[in-house]
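In this view, the complex is presented without one of its protein chains, the others remaining in place.
On to subunit A.
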Amino acid sequence: MPAMNMLQALNSAMDVLLDKHPETVIFGEDSGYFGGVFGATQGLQKKYGLDRVFDAPINEAAIAAMAIGMAAKGLKPIAEIQFADYIFPAFDQIVSEMSRLRYRSAGEFVSPVVVRSPWGGGIRGGQTHSMSPEAFFTHVPGVKVVVPSNPYDAKGMLIAASEGDDPVIFFEPKRIYNGPFDGVPDAPLSSWARHPKGEVPEGHYRVELGKAEIVREGEACTVLTYGTLVHVAVNAAEKAGIDAEIIDLKTLAPYDIETIVASVNKTGRVVVAHEAPRTSGFGAELAAQIQEECFYALEAPIFRLTGWDTPYPHAHEWAYFPGQARFIRALQTVTEAR
């Protein structure tokens, strides 16, 4: 099986979709000829033509709205928002329109659109190229929210998202486009080629949305996270020598409640972790849900490990990012609580 990094895997997913489904169209700022500023759509215009893969004007609202209109006509649009930080101009079209079209028309119209967007920090992008705005979207009924953490899932989930019947916000952790990241900024970058999830089949396959994956089994506590932090969590648990069970949520809406509840009932201790600010972040939802379903199994307060309630700072990025040191402290706090 070929080794691919996340960008190659996403590119391969779109290649498969364009090839298999003539109604698939791909567009976004710089996504056509250039192949996207990160290269996710590279080569696709050349292979499939200008009217299958093309550049869009710098108007995220227009990109989302155009996708809705195309989807209503039976196309399968995959729209790219260049950075997740720039999804807010499209917010109204996504939360008021894309998400509700099926509901308000009682199923007469649907908008199965995929909105892809590079997401998260750790690349010295400053406050406008580092955000993880997933919680804004998990709050919206009608859209699915996906954050893959490796090339294999990225490809399989993008195919599943595009072949599905619902709008999907597909956030791509750009810090791990080229390799997993253990949360220590000075450590040399490792490559996906040396990671089992970097082995990606060439052709068509799907990874079901709504399913989490236990990436490390353990008894001492449950770590619920997604995206870049999955790798930070695994490394932190190893380094701290803590028998943590680490769950990669992969899909945040709908999240995999069964896997979560089973794990928490087993361990009784929980760390929820994300890069986004703490207040009203997705971790708050997880903590509340666990409290409702697993209250009597809990042996310690749920620990929220998150970014701070500030914009993402450029120079102090590593004081903001929940890296190894803070992760280890979180695991220790939760497992040592009596």
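Here are a few things to note about the model shown:
As a convention for this text, a contact is a pair of C-beta atoms (placed from the backbone, for glycine too) under 8 Å apart; a residue touches a chain by one contact, two chains touch by 3 or more; residues count from 1.
Throughout what follows, contacts and distances are computed from a predicted model.
Set against the options "Carbohydrate ABC transporter permease", "Cbb3-type cytochrome c oxidase subunit I", "2-oxoisovalerate dehydrogenase subunit alpha" or "Iron hydrogenase small subunit", the UniProt name belonging to the omitted chain is "2-oxoisovalerate dehydrogenase subunit alpha".
Which of A:Pro2, A:Pro57, A:Pro254 or A:Pro301 touches the hidden chain is settled by the complete complex: it is A:Pro57. The chain not displayed touches subunit A at residues 29-30, 32-34, 37, 50-51, 54-59, 61-62, 85-86, 88-89, 124-129, 278-279, 308-311, 313-316, 319-320.
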